[in-house]
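A quick write-up on the structure given underneath.
Only one protein chain is missing; all other protein chains are in place.
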Amino acid sequence: MTLTIPALRARGARRHRPLGVSLAAAFLALVAATGLLAPLLAPHSPDATSLLDSLAPPGTAGHLLGTDSTGRDVLSRLMYGARLSLLAPLGVVLLSGLLGTAVGLLAARAGGWVDAVLARGMDIVFSFPSLLLAMLVVAVSGPGLAAPICVLAVSYTPFVGRVVRSVAIQEGARPYIEGYRVMGFGGFHVAVRHLLPNILPVLVAQSALSFGYALVDLASLSYLGLGVRPPDADWGSMISEAQSAVLQGEPWSGLVPGCAVLLTVVSVNVLAEHIGGSIGGKRSEGA
Amino acid sequence: MKRTSKRASKRASAASRRGLARWIGARALGAALTVLIASVLIYGALRLVPGDPVLAVAGGRRLTPDQIEALRHRYGLDRGFVQGYLAWVGDAARLDFGTSFNYQTGVTQLIAGRLSVSGLLILYSAALAVLLGSAVALASAVRGGTVDRLAAAAASVTTATPPFVAAIVLLTVFSVRLGWFPATGAGEGFADRLRHLTLPAAAMAIAAFGVLARVGNAAFADELRREHVDAARGRGVAGAAVIRRHVVRNALGPLLTVVALLLGSLFVGTAVVETAFGLDGVGSLLVSSVQRRDFPVVQGIALLAVVVFVTVNTLVDLALPLIDPRAAAGGPRR
């Protein structure tokens, strides 16, 4: 147990940004920018059909990423689709971040039976797979993204809530917090001024992870025809529309948005891991 | 540290049996409470529909007043929330989920007829994910270096692969191009069914594989670093026996917990995959029922999913002391 190799640890702790993290950040920036600037950048209208040009493979002149079964330009649809595909999960993340922070802080500060009830509540939410909950609510509300966004936010609240609660309890036990309370600062003041800054990094890492999950869940809903309603489109509905073309051996109009989903989620996860990892490093250095 | 561990061991030996019974009781009660509240939520979802739920259920069809009255009675809508819920949950406890509005047959029969396809699909994909995932996890934890980096990269890509993306890739490569596996249908007879379910199972297993490879790697690496592993090597226990008896055995608990959690996502995954591969299972039934707002079917499947998920997770929780004797003593497992 006395086997310690401090020199190794000192070397390992040197902060550096791996290539993968830079690539992931660059890719996400690119996707966000093309979504934002879709009206300026898109070579075609996303809804302009042309049956003569249907199912063109990527690299066709005028259609860089090919066309779908009704001849719509896949690149343009991808750019416009990025808007809903990214905005909707962003909504989920913001909502669940707010809810989770509130629940976590409340549980940590109140303790006792409030903490117990909230913990049980989070267990119950946790026992519904998020997509099942979203489908349940779509059954009630009809297809659309608004209701699933709200329900997914609730579904992801336990992840945020648990992390925030544990960090808040950990930080709250530090002497300086007690010091502030002795000096007469109220609980709210302490929470906002001193706990929140400590919680923020963990919150960001967890939110990045949730973003990936939410993107997949919402794309799944759209793929199942339970999400966006035409003429709106996101990457999930693009894949759904490509299903029959895939079976005919023309998979491109499905593979392209599929890759977009995959690469976006991988990038988000890589970033989340990097943020989470550097928090871990910082915390252990501080301890 | 010394003192607390001594106290813990004394407490464990003195009150272990009583503590164990209480612990099992608490877990079972917690599970029952979760299912109870989940059932309220599932039932309540129907009552949340704006306007008269019956009109939503009817989906725009014209109904005679008699039919409306019959429907209101069937869903307990004429009885108020509490009484209606009690009637519904009472029937559900006897495995009677009512009548599908769309199929005009019992929901229970509808689900039961499709359960074999979905059940096999879930088991098949779970087996694929667990076998491959833990094998890759173990190899990467033990070998380290390049193997570890490759496995980590594979895990981070597969974790992010949703089943519907995996489905179109698998369909394109193995069905359309190579023609090894059929693109749709569930097949007849066991061998043919396995062949038909291979691609759907693989599509669902890919993400689960990634999660297991990652979590398993962490669990195995964690155990490999422990001193008792070094101590076993130092006693001259052969390398393979050290891995089997002191690393894999100790990591089983966390792995099993993750597998149980993954089961929930596999259950929902059937909705996506059965749609993608044209399978007539519980998942695709759920999707079509949500589209048609066939509430009794949606409620039945949702309740079934929650009950299965909670039951499996509780059973795994209860099985943990068999794997790690400290789990029941209330001591820290990790």
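Lettered A and B in written order, each chain numbered from 1.
Throughout what follows, contacts are C-beta pairs under 8 Å (C-beta built on N, C-alpha and C of every residue); 3 or more make two chains touch, one makes a residue touch a chain.
Definition applied: contacts and distances are computed from a predicted model.
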Protein name, per the UniProt record, of whichever chain is missing from view ("Small RNA 2'-O-methyltransferase", "Quinol:cytochrome c oxidoreductase membrane protein", "ABC transporter ATP-binding protein" or "Stage 0 sporulation protein KE"): "ABC transporter ATP-binding protein"
Touch criterion as defined above, residue of B:Arg47, B:Arg72, B:Arg233 or B:Arg292 at the omitted chain: B:Arg233
Option touching the unshown chain, where B:Arg27, B:Arg47, B:Arg195 or B:Arg245 are the choices: B:Arg245
Contact set of chain B toward the excluded chain (per top definition): 1-3, 5-6, 8-9, 12-13, 144, 226-228, 230-239, 241, 245-246, 249-250, 323-326, 329, 331
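By definition in this document, only the chains that are shown with their structure count from here on.
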Interchain centroid distance [CA atoms averaged], chain A/chain B, Å: 22
Residues on chain A engaged by chain B in the complex (per definition of touch): 1, 120, 123-124, 127-129, 131-132, 135-140, 142-143, 212, 216, 219-220, 223-226, 236, 239-240, 242-243, 246-249, 251, 254-255, 258-259, 261-262, 265-266, 269-270, 273
For the chain B and chain A complex, residues of the former touching the latter: 30, 33-34, 37-38, 42, 45-46, 48-49, 56, 156-157, 159-165, 168-169, 171-172, 175-177, 183-184, 227, 264-265, 267-268, 271-272, 275-276, 286-287, 289-291, 293, 295, 298, 302, 305-306, 309-310, 313
